[in-house]
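One chain of protein is taken out of this complex; the other chains stay put.
So, chain A:
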Amino acid sequence: MARIGTIAAVGAATLLAAVAAWEGTRPPAALLRPPGAGEPARFDARCIKCGRCLEACPYQAIHVAPLAAGVAAGTPAVDARAQACRLCPDFPCIAACPTGALAPVEGRAAAAMGTARIDEGLCLSFKGMRCEVCYRACPLIDDAITIDYRPREGDAIHAVFAPVVHEGRCAGCGLCEQRCPVSDPRPAIEVVPTGFA
């Protein structure tokens, strides 16, 4: 099933690439790229929209940027809320990339896809609820995300378990965003892709 889906996706990618060639004049969208993509300009210059990284991803986390992405249509992207990158220890997507658009990285933390950002107004943990789903879901738990235990104002018998994202240690995989129970109006934690901070 996955294989058929991938072939279809690759076919679509080729088509989209063709369409995008004449359609895309819009500014680049803030797309979350697969591991190893690095700065947008570097990646954009190397990606040939071949679709091999899509095929290599065991989680079907990489999809083709849609037509609406303008010039980026047809390039590989990750919709973290739908299916985050799982930071495979051996990075099959990077291994499959023929051009170095996805460049080899040293370890999971170096995937450098982006950095998660918490909306403290939406976050349940900041309200004093015991949630911290993002923290426990993080593949780099106690490193990329830690808990800042804080007193709760006006309440001597509860603490606030505030999740804190550490820039530079967050790989931007988006698993926190995928798992966050909040969705109205949007997840309380979202990944800002590298190059779009």
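Definition applied: contacts are C-beta pairs under 8 Å (C-beta built on N, C-alpha and C of every residue); 3 or more make two chains touch, one makes a residue touch a chain; residues count from 1.
Here is the rule we go by: contacts and distances are computed from a predicted model.
Visitor: Given that one chain of this complex has been left out, which of "Circularly permuted type 2 ATP-grasp protein", "YCII-related domain-containing protein", "Urea ABC transporter substrate-binding protein" or "Nitrate reductase" is its protein name according to UniProt?
Guide: Matching "Circularly permuted type 2 ATP-grasp protein", "YCII-related domain-containing protein", "Urea ABC transporter substrate-binding protein" or "Nitrate reductase" to the record, the invisible chain is "Nitrate reductase".
Visitor: Looking at A:P40, A:P66 or A:G128, which makes contact with the chain not pictured?
Guide: A:G128
Visitor: Identify the residue among A:A30, A:A96, A:A159 or A:V192 that touches the chain left out of the display.
Guide: Spelled out, the listed residue whose C-beta touches the missing chain is A:A159.
Visitor: Touching the left-out chain: which of A:V78, A:L102, A:A137 or A:C170?
Guide: Missing-chain contact among the listed residues: A:A137.
Visitor: With the missing chain put back, which residues of chain A would touch it? List them for me.
Guide: 58, 86, 88-90, 124, 128-133, 136-142, 147, 149-152, 155-159, 161, 178-183
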